[in-house]
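In this view, the complex is presented without one of its protein chains, the others remaining in place.
Chain nomenclature is as follows: A, B and C, assigned in order of appearance, with residue numbering initiated at 1 for each chain independently.
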Amino acid sequence: MGSAMASNLQAAGHVLTVWNRTPEATEPLVSLGAKAARTADRAAQGEVLCSMLANDAAVRAVFLDSGLLDAMDAGTVHVNHATISVALAEELAAEHEKRGLDYVAAPVFGRPDAAAAAQLNMLVAGKPAAVERVRPVLEAMAIRLWPLGEAPQRATVAKIAGNFMLAAAIESMAEATALTRAHGVSAADFLDVMTQTLFAAPAYQGYGKLIAEQRFKPAGFTLPLGLKDVGLALAAGETARVPLPFAGVLRDSLLEALAGGDAELDWSALSLVAARRAHLDGAG
Amino acid sequence: MGSAMASNLQAAGHVLTVWNRTPEATEPLVSLGAKAARTADRAAQGEVLCSMLANDAAVRAVFLDSGLLDAMDAGTVHVNHATISVALAEELAAEHEKRGLDYVAAPVFGRPDAAAAAQLNMLVAGKPAAVERVRPVLEAMAIRLWPLGEAPQRATVAKIAGNFMLAAAIESMAEATALTRAHGVSAADFLDVMTQTLFAAPAYQGYGKLIAEQRFKPAGFTLPLGLKDVGLALAAGETARVPLPFAGVLRDSLLEALAGGDAELDWSALSLVAARRAHLDGAG
Amino acid sequence: MGSAMASNLQAAGHVLTVWNRTPEATEPLVSLGAKAARTADRAAQGEVLCSMLANDAAVRAVFLDSGLLDAMDAGTVHVNHATISVALAEELAAEHEKRGLDYVAAPVFGRPDAAAAAQLNMLVAGKPAAVERVRPVLEAMAIRLWPLGEAPQRATVAKIAGNFMLAAAIESMAEATALTRAHGVSAADFLDVMTQTLFAAPAYQGYGKLIAEQRFKPAGFTLPLGLKDVGLALAAGETARVPLPFAGVLRDSLLEALAGGDAELDWSALSLVAARRAHLDGAG
Partner (left out) sequence: MGSAMASNLQAAGHVLTVWNRTPEATEPLVSLGAKAARTADRAAQGEVLCSMLANDAAVRAVFLDSGLLDAMDAGTVHVNHATISVALAEELAAEHEKRGLDYVAAPVFGRPDAAAAAQLNMLVAGKPAAVERVRPVLEAMAIRLWPLGEAPQRATVAKIAGNFMLAAAIESMAEATALTRAHGVSAADFLDVMTQTLFAAPAYQGYGKLIAEQRFKPAGFTLPLGLKDVGLALAAGETARVPLPFAGVLRDSLLEALAGGDAELDWSALSLVAARRAHLDGAG
């Protein structure tokens, strides 16, 4: 994901210094002219630092535990594209502020192919001046920027809530198709109607197709990643005292899928869980 | 709803005899040339009988308890557009069969304005010959027919499952916006992103707008109707032993809304329940 | 259940006329001196009519649809021991009232062996004068009467709520033991602690033993009966607009058990569902 995004920056004429925890991952970018940094802090010396790390632990390790923030020049803008917890987003905002660094949260909706085509929808939150400075960088990677205000965690919570809505859409199709199948209507026939009418949207059409075809490999987004993201929603809800009953159901369905050993499947495999509970046969 | 559908039949040149439990409701159709029947059985003497009644109780009263089916001519096709229970759909199919009557289930997706514009999406299940005979009638009311096989209850269960998906979409937006609002992002800002990107579909755009604007009156579809339809999903699940955890959550949220006295609100007012649980302020 | 209760009446010296939908079921009572009635209305000619039928449908068929109530003498007290819906309890109360008949609801907690030993806990609601008249009859069957006021449905709802608490106790042990087993503590070891300390009560000790020993046959109370009773709680909640999230979970767990074909098992087999979801091995 990060590589695809960076290649668009390069294509737009930006000069890149790149770093990855797995150095080989940067080779394609280097072959196109990017400079490879041997350590993260060397990649943090430019005007803008874009980071795309896997989760809270990786972000914490690279930015907070390593001392990287202390090594950055005041005035540098850090743009964080990762989906992290609201709590960490708030902590990062404070830690950057303390050091005179600008921090912009810019999580994205879109799969790797959308990233490669610079078609990401990018949620953006940060101080207006900082956002303005990085706008050309962001626009090189996105089909559209969605400004969400000044506090970076606002973009973070919107991304988390959006992923929760995706998970809920999947579970809703999973349960609905278990119901129709039990009464003789295949998932394909039913979802064909729904995703061409009331639910004619990318989220439903994409996952609906996977559910109808029971095609869960290769995964676009695995069940453990789904569990992580539903966990971020639950954690954000816990901090702010927001009950989320659908998220609780999703957590249990994802755990049940994982208990069955399906860690490598796409999270649309939630439909297998719903079908198993009703003891339906394997085929759609 | 029924009037809007009937007016399209009339516009297409079909000769109508109409009946309604509230006789005045047929006046607009009569003024355009329809014949008003004083009793239901007189409206059932044509080649095709289209019925659109409110719920199981009404369908049972009119067709089973009254003896109407016994009064119909063999060969008549009864097209039932109502959203009823799977159990009643099966019972009706058997009762028609027994009397040599054809029975086609043809429930619709679409609000009254879509009905008036002949833009309904119509799910159709019944014996092929019967469906063929009534096709011109159905096409006069629908933008598209979606064939779902021979057993009438197949169209019924698909309609029920579709309404369940609508309810789940609303609850998913209700919880997601409670979460974003608690962290500083308004429902309007958040839903603006989602309904123009991953969830750019009629279901989300329509209900998303109502949630963002907190505009629950006048209702397009009231909370008690929502409870009725989620109840149909739960009942269909119970018959076929299909657990539906999202439907259980929906049931409780709808009951909570109704306990608060909001029976006249649109079912998108589920967002009020999610906000109240988090003790968020009234405004979006 | 009914036979066991009736035999205590007989033992207490009451003169019985008995009727059962399956005539042979009355033979043991007849051999001890009871008079067998060929029809239900002949069994309804005494001072007190005690009925113990399986469910709403049976009660409705025998008392309302058959005209039995019309055949009863004003002044007769009907004591209904069955667990029925709150809605039917209210309807029965009204129908008796209309005919000048006294109606007392007296559902019981206790298994058949408790019934045989006259050890039932009996919830009692009805007009004080009627309750006083039947007190000697009730006391012959119960270890204790629990008066709950004048409106018969009050005893009914208390019985339904009590059965819901039993189901919740079972599910709570089912989930707790799935959790401990997954971390190496057997259901037997864990429940041994709990049911001798904080949960040293008949409900937990009885069902805890069945769960620890995975002994679900022969059933004391089957899964379908559990589903019926949780359904009565959900229905009573729906009427009065009371959300019951635990009941929703119970409904789904019971359906999942039944989807697996376990209709003849005791409802403590909910523990199998919790274990299967976590993909634990069969043995405790």
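Going forward, a residue touches a chain if its C-beta (ideal position, glycine included) is under 8 Å from a C-beta of that chain, and two chains touch if they have at least 3 such contacts.
This structure is a prediction, so every number in the text was calculated from the model and none was measured.
Peer 1: So there's a chain missing from this view; which of the remaining chains does it actually touch?
Peer 2: Result for the missing chain's touching partners among shown chains: A, B, C.
Peer 1: Looking at the full complex, which residue from C:56, C:175, C:229 or C:266 touches the chain that isn't shown here?
Peer 2: Considering all chains, including the one not shown, the answer is C:175.
Peer 1: Tell me where the left-out chain touches chain C, residue by residue.
Peer 2: 86, 109, 121, 123, 146, 148-149, 151, 153-154, 157-158, 160-162, 164-166, 168-169, 171-173, 175-180, 182-185, 189-190, 192-194, 197-204, 233, 236-237, 240-247, 249, 252-253, 274, 277-279
Peer 1: Given the full complex, what residues of chain A touch the hidden partner chain?
Peer 2: 227, 231, 234, 237-238, 241-245, 248-249, 251-253, 255-256, 258-259
Peer 1: With the missing chain put back, which residues of chain B would touch it? List them for me.
Peer 2: With respect to the unshown chain, the touching residues of chain B are 245, 252, 255-256, 259-261, 277-279.
Just so it is clear, only the chains that are shown with their structure count from here on.
Peer 1: Quick one: superpose chain B on chain C by CA and send over the rotation angle as a multiple of 5°.
Peer 2: 180
Peer 1: Quick one: compare the interface residues of chain A with those of chain B and tell me same or different, with half as the dividing line.
Peer 2: same
Peer 1: By Cα centroids, which chain is closest to the centre of the whole protein?
Peer 2: Central by C-alpha mean position: chain B.
Peer 1: As a quick test, compute the distance in whole Å between the mean CA positions of chain A and chain C.
Peer 2: Chain A and chain C have C-alpha centres separated by 51 Å.
Peer 1: Could you grab the centroid distance between chain A and chain B? Build each centroid from C-alpha atoms only and quote it in angstrom.
Peer 2: Taking the mean C-alpha position of each chain, the two centres sit 36 Å apart.
Peer 1: For chain A, jot down the residues that touch at least 2 other chains.
Peer 2: 245, 252, 277-279
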